[in-house]
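What you see is part of a larger complex, with each chain still in position.
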Amino acid sequence: MTVTDEAAAPGAAALYQQVQQFYARQMQLLDDGRVAEWALTFTEDGVFAANAHPEPAAGRAAITAAAAKATEEYAAKGVQRRHWLGMVSVEPGTRNRVNARCYALVIETPRGGQAAIRVSTLCEDRLVHDGADWLVEHRQVTRDDLV
Amino acid sequence: MTVTDEAAAPGAAALYQQVQQFYARQMQLLDDGRVAEWALTFTEDGVFAANAHPEPAAGRAAITAAAAKATEEYAAKGVQRRHWLGMVSVEPGTRNRVNARCYALVIETPRGGQAAIRVSTLCEDRLVHDGADWLVEHRQVTRDDLV
């Protein structure tokens, strides 16, 4: 997709489906512990900012390192995480970008234990299409408990 | 869209996307405390009925007043609400209307505290398209704990 070529731009329904499908795939990769593949859903210079972190992770290497550490900790504890994104609002941006604003829950289940909501957050993304798929260029996650 | 003009009616995929996008925007407005803008997602004579309320709120003024009161109470308590709608089933209705039936959760997070489900509900809407966007003409919310 290049939005410089107007005719190639997806309609609203196609765009919305692409973002939903992207989010599903992205979060399943993370929750499956496939960190290296998950990191490829960010641009090379992507930024992951969160009000739970002192500083944003900038660039794929930093994003990968942070996710790998968290993934190992969950695996060591025997806890299955599930990231649920919902209430997705998509707004077309400039050129081949969209702004997406959604809610995200982290649901945790310890092995042999009780599933529960860990945190409720707001997730604000700027996504860019690189010709093959959508990628996260900038993500801001705001935990509701820390506001 | 005018459904009097049959050719202009959206297909199933477009309709479903429009309802999902509408719900995301509508609930984000409410959870952001933007009550006046949220109220504009109902028709002027819209009805909001709930088994948790003794009587339906009829008309935008009544709907706005009820939502403003709740919003102020949450702000005073320092609690962030998130309305999650999901499992949306959309059925085309007569003319420029659709019937949508979905589940709705209210997730609450106190500042510095633990996110939790407040209530689980069934939400049944009659939506009408006014030429610009979808609006709620009639909403019935049924709390699962009060059935």
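Chains here go by letter, A and B, matching the order in which they are written, and residues are numbered from 1 within each.
Here, contacts are C-beta pairs under 8 Å (C-beta built on N, C-alpha and C of every residue); 3 or more make two chains touch, one makes a residue touch a chain.
Computed from a predicted model, the values in this text were never measured in an experiment.
Asker: With 2 chains shown in place, count up the copies in the whole assembly for me.
Answerer: 3
Here is the rule we use: only the chains that are shown with their structure count from here on.
Asker: Please work out the Cα centroid separation of subunit A and subunit B, and write it as a whole number of Å.
Answerer: 26
Asker: Under the definition above, what is the set of subunit A residues touching subunit B in their complex?
Answerer: 11-13, 16-17, 86-90, 101-103, 105, 117-120, 144-147
Asker: Once bound in the complex, which stretches of subunit B touch subunit A?
Answerer: Answer in residue numbers: 13-14, 16-18, 20-21, 23-25, 27-28, 80, 82-86, 107, 109-117.
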